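The complex is shown incomplete by one protein chain, all other protein chains being positioned as in the whole.
Let's look at chain A:
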Amino acid sequence: MREESWLRPYVRTYWGRFLIIIALGCLTILTASMLMFTSGFLISKAALRPENILMVYVPIVLVRTFGISRSVVHYVERLVSHDAVLRIVSLMRTRLYRILEPQALFISSRFRTGDMLGVLSDDIQYLQDVYLRTVFPSLIALVMYVGSIAALGFFDIRFALFMALYVFILVAVLPWVSLLITKAKSRLAKQQRNNLYSKLTDAVLGMSDWVISGRQSQFVAAYEADEQEAARVNGQLKSWARWRQLIGQVVVGLSVISMVIWAAHEYAGGHISATLIAAFVLVVFPLMDAFMPVSEAIEKIPSYQTSLQRLGEIERTDGDGATCETADRVAGEKTSGVSAEEVRSLAASDVHLTVQHVSYRYDEASPWSLQDVSLDLPQGKRIAIIGRSGAGKSTLLKLIEGALKPSSGTVSLNGTDAFAIGDHMPQVVSVLNQSPHLFDTTVANNIRLGDRDAEDEDIQRAAAQVKLDQLIESLPLGYKTPMHETGQRFSGGERQRIALARVLLQNNPVVVLDEPTVGLDPRTENDLLATILDTMKGKSLIWVTHHLAGAEHMDEIIFMENGRIEMRGSHAELMETSERYRNLYRLDRPEAFMVK
């Protein structure tokens, strides 16, 4: 099973720590048991009324030692186990990141629904429990099981085997039955929960429709019915947990009695001294406590499955479909066919981007995403690309960014194949997209992402160019203001300006603008566009847009439909020749408003 690869390697890496944790766990139980054992012995011994108090000196010291050390050992055990698990989490995170990183440009299209990345991160967080709640307690119980039976076997092998049966019920039979009973139900409960979750999210997001339709009480009733069904299943699970607890206690009670009877026989047979009767019986209680949690630990196993599956799938799917080339490249450990040197000299010169008769489809069976597209972009040319969703704009951009390899035709920068440049592409082509991520760090660090070596003055200059300097300086902490505190204060336009400042720091000859103004109101959109065009003088621009505002400033406007270029030309040409273009242009600049 592939999923196990998210658990097993870490056991190998940290087996030393694991051993220490298990040893400490056993020691915790041992000290608690020995406290009762020595106490029982001490009292019995004292009841014999020895002449000299020194006769019970050793048991007294032991009782005190065990009384103090149990809490200390337990404290250390918890710290060590959490430390080990956090180390594992750190490794898991790096690993997940390394898996996702090569597919970064395809993530948004692959995980269209929901916050998949957040879910994956939570999955890793959740897998801590595999170790803390399941692996460690089970292993500790197992070691204690073997150890205590062996110790008892030292006195009487037959009785030891008999007691082994009792404990077997606690560490094996009950957990197994528990797993059997709860497995299907837990899965059902989880399913019901997910179902409730999506139903409720649906309802809250579509609340205005429910309110207007006047059907809200209908929804509440249907939802409550589902909740009740979920509560019923949950109640069954709880009920079993209670029964399990009770059965476990009955086993404890029976083993105490068995121990009483055995100890009495042993004493009568002269095999043990009278002082050990109470000791043997009292030690049963704390010892059995160690075995009770095993059922719960085992019962949790199915709940890890979903997380493990999800993580397993991430690894599996990086070898298929949209990302196959990327994965191949990573598998080959060769980041690109072009050296860093060559890319640097490319970036320093004028770049002539050419796209020649490019077609693309994901595989043989799928339809063409792009067919026979050609572009010619000498340094400084500006083009706009317009088309509906699915027209092939994003595919074209990915080809230019070197993330995809054309099925036929070539994409090249000064004759160098774009796909070969691959991971070095950010040194040549900058991208400003619809929702650039602003990281949870300071404003200055966010801008600095464009160029890690940038000085504070460079950052301030970039901020001034995107006209954010005054706003940032007005913040109490200025450039050191943490981003999450500006979340409310920075509007959509301002966030785009921060991203624009990054692009300016990158200072690349070619810039791709992927609908950076979607969702902004016209005033903000116009201002932002003005800033972009102003700061991007001399750079080649490829601007994917959904409006024609600003189209006059482009050298060429390209209309795409179904993977092909439908119409192209400069603004003036298209206004002249195309009725369709005129109609669309009028939506942005209605003639009715052109008042003389």
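Going forward, contacts are C-beta pairs under 8 Å (C-beta built on N, C-alpha and C of every residue); 3 or more make two chains touch, one makes a residue touch a chain; residues count from 1.
Following the convention adopted for this analysis, contacts and distances are computed from a predicted model.
Visitor: With one chain of the assembly withheld, which option in "NADH-quinone oxidoreductase subunit H", "ABC transporter ATP-binding protein", "Thiol reductant ABC exporter subunit CydD" or "Endospore germination permease" matches that chain's UniProt protein name?
Guide: Options "NADH-quinone oxidoreductase subunit H", "ABC transporter ATP-binding protein", "Thiol reductant ABC exporter subunit CydD" or "Endospore germination permease" considered; the missing chain's recorded name is "Thiol reductant ABC exporter subunit CydD".
Visitor: If the hidden chain were put back, which of A:Ser5, A:Gln379 or A:Asn526 would touch it?
Guide: A:Asn526
Visitor: Per the definition of touch given earlier, which of A:Ile21, A:Leu35 or A:Ala297 contacts the omitted chain?
Guide: Considering the complete complex, A:Leu35 is the one touching the chain left out.
Visitor: Which of A:Pro137, A:Gly450 or A:Gly563 sits in contact with the chain that's absent?
Guide: Of the candidates A:Pro137, A:Gly450 or A:Gly563, A:Gly450 is in touch with the missing chain.
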